[in-house]
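Have a look at the structure below before the remarks.
With one protein chain removed, the remaining protein chains of the complex are shown where they sit.
The chains carry the letters A and B, assigned in the order they are written, with residues numbered from 1 in each.
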Amino acid sequence: MSGVRIQRFLGLLRAFARNRGAVLGMAIIAAVVIVALAAPLMFNYSPLRIVGRPEQWPFTSWRFPLGTDSLGRDVAAMVVYGARTTLMIGIVASLTATVIGVTVGAVAAYFGGWVDEVLTRITELFQTIPNIIFIMSVVAILGQRMENITIAIGLIMWPQIARLTRAEFMSLRDREFVQACKTMGMGNFRIMAGEILPNALPSVIVLASLVVASAILFEAAVAFLGLGDPNVASWGALIGDGRSLIRTSWYICAIPGFAIMLTVLALNLVGDGLNDALNPRLRDR
Amino acid sequence: MKRFGRRTFLTFVSASAALLQLSGLPAAQAQTPKNGGTLVATWGGFEPQALFVPAGGGGAPEFTSTKVLEPMLTLDSDLNFHPALATDVTPASDFLSYKIKIREGVTWHDGKPLTVDDIIFNADKYWKPVVAGPALQFYTGIKQTGPNEVTVSFSQPTPEFFFKSVLARVLVIPKHLYDGKEFATNPANNVPIGTGPFKFKEWVRGSHVAYTKNENYWNKGEPHLDNLIIRYWRDPSSRTAAMEAGELQMGVFNPVPAADIKRLVDSGKFVASSSGYLTSAWASTIEFNSRNPIVKDPLVRKAIMHAIDKNFVVDVVFSGRAKAGKSFVSSTNTKFHTGDVEQYKFDPELAKKMLDQAGYPSKNGAPRFSVKLVAAGWFPENGRIGQYVKQQLEDIGVAVELTVPDRPTSFKVIYGDYAFDIAVGNHAAPVELVPVQTNYVTTSGILKGVPFRNANGYSNPELDAVVAKLAVETDETKRTDLARQFQTILARDVPITILAEIESITVASKQVKGYEHLANVLADSWSTIWLDR
Partner (left out) sequence: MRRIILRRLLQAIPLILGVIVLNFALIQMAPGTMLDVITSEQQVSDPEQLEHLRRLYGMDQPSIVQLWNYILSVFRLDLGYSYRHGAPVIDVITAHLPATLILMLTSILLAAIVGVAAGVASSLKVNTIWDALISLCAVFFFAAPTFWLGIMLIIIFSVHLGWFPVGGMRTIGGDPGLFGATLDLLRHLALPAITLGLFYAAIYARVMRASMLEVQGLDFVRTARAKGLSPFRVTVAHVLRNALLPVVTLLGLQLSTVLGGSVVVEAVFNWPGIGSLMVDAVMSRNYPVVLGIFVLSACVVIVANLIVDLAYARLDPRIRAR
């Protein structure tokens, strides 16, 4: 990295750090990541293992600080391992969505004309499908496994990123520096990827952080509806499991719900911070 | 009348053993039923796809259609048949034919009279081809033999209990609405016209079905209720709340989560009862696919059975509201059940030894072999049982890949593609074993693509012979013996067996009376139910 780039990066960091909310968000995310990574150290048994009497309340036993669920599994273990599921799905789904979305948006904006028309129609097509139903259908076709759920969520989220990328590219495409590159004889791909994209990236990154949050919420909803992967522990599945017990053991719903909320909140704060840092002209949002 | 109530109660206490927590059936039999009122009821399943499904459709349409349409006979909880649309059913001495006397003066809800032609239409065009084909396999025809009488003939001797069971199950539909039309798409399926105690009023999809009293019901004095409303909730906890709020008075077939049953009963306003599920004994089953060479080995099957603690399933998955299975016939079936067959005690060490013996040792902690476990996702309990079985098997060194597919996929995987090694599912068994129960284990029961049949591929000529005899033996004691042999063979070979007999519970407000003596509270017409207001 050149010296200028390092300077710019440090400047961004400073701008980010000035936003206290963003720092808090970052801290929470870091905590979640650490917990997820440390899962096997904290619990040396599979979270789906039945280990005790079912429906014990939290704080009533040393062995099960967060209680047990309807089958007798350790809620704390499921929450900790669930963090892994959540993070994995969030990251992979939004990465998928970003890759597809950026590609589609960039190509559509750069080439314009009928390419733009067709790609925009396709983007709209995916936007008209009710989200949850699409995920349900995909999971029904491909099977109830984590990979499939992740793909399905990625397929839902890419249109937003495509639209944003397209908008950014369109405003940048006619700028002078792009004209200059074209005159120099640079290939289209190099211009798109090397020149325009880095400038469009800040907005995309901000959106991507929100996409991660949405992906997490979708996974929770899918698991809640009973379509999750039965072989992994997930926060949404825990909420779904506890739904028929809300009157007696509502902690089974409350705890993972709270965890999801915290994570999504943190992601939003981080997204805000990124926005402030990367888009200084739009500060005070 | 009080004695009648107690006898029923005692029958079920002895049949269902100590795990039950009944909180006292209402001693209502001594009282005179009061007329009037609206009953709001529900059941533990979902809204049906159509109010009446001519070919069956499962519990959901059975619940809604049987209030409007009636069978020829009814069965009570003491296994006695009572006349409904048929006033008499008598077999000939060779059991090759039955004379049926049809009740006079019965009218359909649209005013037309019930005639002999209706019954002939039902037997020839509806019962035999559409709804009871396997049960009526020896049926040869029906003809009118009197002003209100018909005779049904068979090519093989047909046991009386068996044939009467069929008559107590199949419904009588109006010829003038169904003759010549497609059964599946007939609009009368959603606006049913029958002879029953209740007339269909309206169906607001997603919400409820409403019925009103049939003023011209053939049994004068019944029904006692003015209105009946069947309401639907997707979420069991919502039903509990509705009961507590007084919005719901009666729920059949485990309407609320087990934990809430106790709370409702403790409040003093509700009672829980497990009677009324005689002809619909639900059970959780496990079966082994004979097409997989490893799992086909009886030694492997027995080892796996030893690794599963049925009591855990009963206590934890069903919260004690179930009974550990002893044989393939539920213990609630007092006519045919025997517990005197090979049992598999929970003994994981023994299981490991048996697997070693069978030739599947565990080398350095590596799994002995791997199985595909499919837990049918139509009940959430199956998923939990699947996870428990997976854990137990992993503990004895067997690797398990668990899937819990949704309802249509489960049908396809288990009954269509046979794509499983071990399957966790359910059945709802009537008292008569042939053909519903036997279809799970006979060679003739193997019919690819049709659910609730032999999916495990078990084919044993010895068992087939026993079942064949059972279908035509008219001596009741000999039948019970044959049933015993049936269960003994199955317990020895274990192609499929019951893990837990699910205790079905009715939860009702203390005001609701008149439902204690029914054999099948879901499928009864509810003409005897009344509100003590």
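Assume a contact is a pair of C-beta atoms (placed from the backbone, for glycine too) under 8 Å apart; a residue touches a chain by one contact, two chains touch by 3 or more.
Here the structure is a predicted model, which is why all the values come from computation and not from measurement.
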* Looking beyond the chains shown, say which of B:Asp94, B:Glu182, B:Glu215 or B:Glu462 touches the absent one. => B:Glu182
* Structure fact -> Full-complex touch with the removed chain, picking from A:Gly113, A:Pro130 or A:Pro198, is A:Pro130
* Residue in contact with the excluded chain [from A:Ala140, A:Ala167, A:Cys181 or A:Leu278] -> A:Ala140
* Asked: Which residue, B:Ser77, B:Thr409, B:Gln487 or B:Thr506, contacts the hidden chain when the whole complex is considered?
  -> B:Thr409
* **chain B residues that touch the omitted chain in the full complex** => 38, 40, 49-50, 53-58, 129, 133-134, 182, 184-187, 189-190, 204-208, 210, 227, 229, 231, 233-235, 237-238, 241-242, 245, 247, 406-409, 411-413, 415-416, 447, 449-453
* Absent chain, residues of chain A that touch it -> 121-122, 124-125, 127-134, 136-138, 140-141, 213, 217, 220-221, 224-225, 236, 239, 243, 246-247, 250, 253-254, 257, 260-265, 268-269, 282, 284-285
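Note that only the chains that are shown with their structure count from here on.
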* Structure fact -> The residues of chain B that touch chain A in their complex are 235-237, 240-241, 257, 259-260, 263, 316-317, 377, 380, 383-384, 386-388, 391, 401-406, 409
* chain B-facing residues of chain A, complex -> 48-50, 54-55, 70-72, 140, 143-144, 226-227, 230-231, 243-248
